[in-house]
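Pasting a structure here, questions to come.
A protein chain is absent from this complex, but the other protein chains hold their places.
Moving on, here comes chain A:
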Amino acid sequence: MRRLARLAALALAPLLVAQADAPLLVPDASQREIEIAYSFTGADLLLFGAILYPDRRAAERPADIVVVVKGPSQSVLMREKQKVAGIWVNAEAMRYRSAPSFYAIASSRPVERIVDARTRAIYELGLDSLQLSPIGSEPQAVQDRFVRGLVEQRRRTGLFVEAPGAVEITDGVLYRARIAIPARVPVGRFTAETFLIRDGRVLAAAVREIEIRKSGFERFVAAAAQNHAVAYGVVAVLLSVAFGWGAGALWRRF
């Protein structure tokens, strides 16, 4: 719900800031759909677009572009290991209602230099500004520790990416950014948000949706495992018996 409201706010943002001379963003992506097939090792997503200024001279004052790609949000349970009686076991846990399964931010300059912390928190710009809505009322210090843990873990697996300076702006009107999608990416509806920022103010924003899904055989297998569990199990067992028996039979021939 919160997410929907945010999306609506983003979509309306150009209208809300619509003064006569407000610029407009026309974003596009190299791929509207990313299909995960057997050879999928990740994808390179090119996000590009044009900045339209009603007043030509406005383009001469440099502005910054920030591109954020987000995966579907998940409710996650974070566990923290602690040393108990000499061994490391999961001790404390924290639940978050909506953590993005994937988050990549690319910008023309480091985000901290483009906008202040408050604006970063409003638009969720940067890994330190994610709004994860924790469930429970732990003290702030504990919350921060867990959030840092989550971000670190996801960053290491390539699911959270920060790429300051990865957005290129040409002549103040064309921008492009390349974002690497790792093979571990979850499937679902992704959003690519583009922000035009000048003097610490968001002048324009635009959203594009990108669908990531399994295709062909991979989709078939994942669906079969989910919807026809018994048949899937039988096939797995038969396959292993056939392999074992076949190899034995083949081997005796030589």
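Here is the rule we use: a contact is a pair of C-beta atoms (placed from the backbone, for glycine too) under 8 Å apart; a residue touches a chain by one contact, two chains touch by 3 or more; residues count from 1.
We adopt the following convention: contacts and distances are computed from a predicted model.
S.K.: Just go with whichever of "Transketolase family protein", "Probable membrane transporter protein", "siroheme decarboxylase" or "Glycolate oxidase FAD binding subunit" UniProt uses as the name of the absent chain.
M.R.: Going by UniProt, the chain not displayed is called "Probable membrane transporter protein".
S.K.: Of the residues A:Leu46, A:Ile135 or A:Ala183, I need the one that contacts the missing chain.
M.R.: Counting the whole complex, the residue in contact with the absent chain is A:Ala183.
S.K.: Spell out, residue by residue, where the missing chain touches chain A.
M.R.: Within chain A, the residues touching the omitted chain are 36-42, 74-81, 83, 86-90, 93, 101, 146, 149-150, 152-154, 156, 183-184, 186, 214, 217-219, 221-222, 225-226, 229-230, 232-237, 239-241, 243-248, 251.
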